[in-house]
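Note that one protein chain of the assembly has been removed; the remaining protein chains are unaltered in position.
By written order: A and B. Residues from 1 in each chain.
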Amino acid sequence: MSVNLEISGISYRYADQNAPAVERLSLSLEAGQLTSLLGPSGCGKSTVLKMIAGLLKPGEGDIRMDGQSVLALPPEKRRTVLMFQEALLFPYMTVAENIGFGLKMQGMPRSERETRVAEMMSLVQLDDLGARKPAALSGGQQQRAALARALVAAPRLLLLDEPFSNLDATLRIEMRSLLQELQQKTEITTLFVTHDQEEAVTLSDTIALMLRGHLIQEGPPDAFYMRPESREVARFFGSLNFIGGRVEAGHFLSALGRFRLPEVYPDGNGELTFRPENVCLQDMPGDPNSFTARLLSKEFMGSQTRLHLVAADCEFHAFTSPETARDLTEGAAIPIFLPPRTLRVLS
Amino acid sequence: MKLMPVSLKAAQKGLFLILTLFILSLFIPRAFANGMTYKSWDEVVTAAKGGTVNWFMWGGADNINQYVSGWVGAELKNRYGITLKRIGINDTAEAVNIVLGEKKAGIDDAGSVDLIWINGGNFRTMKQAGLLYCGYLELLPNNRLVNWRDASIANDFGLPVEGCEVPWNRAQFAFAYDSARTPNPPRSIRELIDWVKAHPGEFTYPAASDFNGSVFIRHVFYYAAGGPEKLLGPFDQATYDAVAPKAWKILNDMKPYLWRKGQTYPNAIAALAQLFANKEVALYFDYDPAIFGVNVENGTFPATTRSYGLGDGTIGNTNYVAIPYNSPNKAAAMVTANFLMSFDAQYEKAKPKIWGTTPAIDVAKLTEAEQKSFHELPRNPAVVAPEVLAKHVLPELHPDWIRAIEKGWQENVAQ
Partner (left out) sequence: MTARLPIPLRLFLALLICWLMAPLIPLAVWSGSRSWYFPDILPSAYSGRAWSYVFSSVSGVPEGLWQSAFIALSATLLSLLIGLPAGRALGLYKFKGKALFELLILAPLIVPGIAAALGLHMVFLKLGLTGTMAGVVIVHLIPALPYMTLVMASVFAGYNPAAEQQARSLGAGSFQVFRYVTLPAILPGLLTGALFTFLVSWSQYILTLLIGGGRIVTLPLLLFNFASAGRNDITGAISMIYILPGAVLLLIAGRYLTGRNSAADSLRQI
């Protein structure tokens, strides 16, 4: 049932805005995959979803499912179910009627519908709540019912627009694993919109990062940590450290020193980036990737402590365990080692 | 210009002629529609067959509605094949406004009103605005039953009828009282003034904005003027200025002794009827004495109700039906108007159980047998005999006079 989705060069501009919300965006999803469309709020990701669902018509470009353009199809014919941040259950129908709505619209006979709804309700653990009105459900139950309603209709494509962001942290985690479980079971191609990089990383096979209407980088989750393609991407994924300098003969030259790199970069100006959790507080005498820094301040963050350090007028951050940090005093000189495989140069 | 070719001149002349004919032709249909187009009564009756008459009339009396929609409607259908549609209105001015609006909009031959029950100010408005179809009376066979020499028929509130409306009813103001409660009611304005002071709270009259209230105030005005003679004819400011203060003084002196100490006046005659029915006031009056009998019949007034005219006379008038200039059913309306003047229609209407109103035709012009029928009509004891009332009848005033008196009352008495 699940399909390939191919988006090529779609744009959208809202009538009351000057800048386009989405500009020439291309993206492909493989059948059965769960892809996250990640980006800060206002970057245009919901607009992309609505265009795929047929609720907005792109100004240019094409959207194809299994090679067939769907632009001419009205939303109800696309079989792409959209699930919103709010559960949007129909308040005057029972929970069971809500879940069966899509099937009813497909013209499925009542008896068959009821069987399918009952199955789905037990999958989302709402077994005994079918006769209730949505208002009688908790927030988490409502969102589970909405998920059930979306999945039971067996859509070709499941589109999720920040569906869990209104839930509290534990419930959110619970819902994520439920979604993951159901998605793997049904193998419905899924596009999941979120602004939460942690959510995107834990949930998806692939992440597509969107900024200001443009697709910036697409790939497996770890690539965004290991191989960010720009400072923006690196920053979005929590890489706080950026050191200016240039590449010369396989090394990075900066005020901090001459660092060994894990791979070959072309010569020229660039920016060295490394994640704070990859900074080692240890002395590696003779290694070009080691130097000494001074502690400016430290910040206790629970499971770890963030250190604010400076060396040769370059400020950077490092994470360490609270245990280690307790012995460090502000102003102290601390040996630093940057393992070569954690370094990345951005041009 | 000196070398104008002959042919061009001829063309100009031709053009001028065509233009003149065209302009003249614009007037023809209008003249045709509004003027005397029927040469004989038979022609009218033939043209009326199958027609519909929309008769706009005050619709607040079920007995009159029943007479018109029931009896008259059935007779017109049977005798002439005319469909009568009675359209009940609250105030005759509503019908006048419809015709006025139609004229402004240029609807000159497809108006919605074919016949109006009318008199007084509304007649004056329509006649002066050219809203009436006039000059057909000679054609109506029953016109001979009308005594046009009677000035109170030939003049509608001081305005000459001049063939623009057809008499339908006669009305004369009369007082009513409950003989069981008030054995000796006041029988003149002079007596009334003293009686009111002797019986505080038992008398009131509707405000001048009410038709009947206005008539009562005119009786006081006549009394203050020493009779109506000086007030007849067009409005005269000097005469008014001489009489009015006396009249306002009488009414203002009366005020503290009126119902609710004169702080408020009933706003309609219906309210006075209610007060009388509720025994809150002892006297009632109406321009149409038949109403006393009707109200006894329908249980509003007690059976011991009696009525009378004043020793110094009461005001009488004639009311009419008129055809608007833009009625699309003039022939049918004429046949209806003619039928309303017939012995049959006037006699039916005079029956106390039906309406009990005074005929507008001159009974003396009828056949012996017809006259006998009229004289043998039973009369509700609550209704004063028309011939008794008619012994002392006072004329109505010119509408300008009436307006001045009504305005004067508002400013000098009501305030």
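Convention: a contact is a pair of C-beta atoms (placed from the backbone, for glycine too) under 8 Å apart; a residue touches a chain by one contact, two chains touch by 3 or more.
Everything numeric here is computed off the predicted structure, so don't read it as measured data.
Colleague: Which of the displayed chains are touched by the chain that has been omitted?
Modeller: Those shown chains that the absent chain touches are A, B.
Colleague: For a quick check of understanding: of A:Ala135, A:Ala169, A:Ala249 or A:Val264, which residue touches the chain that isn't displayed?
Modeller: Here the residue in touch with the unshown chain is A:Ala135.
Colleague: Of B:Glu43, B:Asp62 or B:Glu387, which residue touches the hidden chain?
Modeller: Counting the whole complex, the residue in contact with the absent chain is B:Asp62.
Colleague: For the chain left out of this view, which of B:Ala48, B:Ile82, B:Ile98 or B:Ile189 touches it?
Modeller: Hidden-chain contact among the options goes to B:Ile98.
Colleague: Can you list, in ascending order, the chain A residues touching the missing chain?
Modeller: Listed in rising order, the touching residues are 50, 53-55, 74-82, 84, 86, 88-93, 101-102, 105-106, 133-135, 149-150, 153, 159.
Colleague: In terms of residues, what is the contact footprint of the unshown chain on chain B?
Modeller: 54, 56, 58-62, 65-66, 69-70, 73, 85-91, 94-95, 97-98, 101-102, 104-107, 112-113, 268-271, 273-274, 277-280, 298-300, 302
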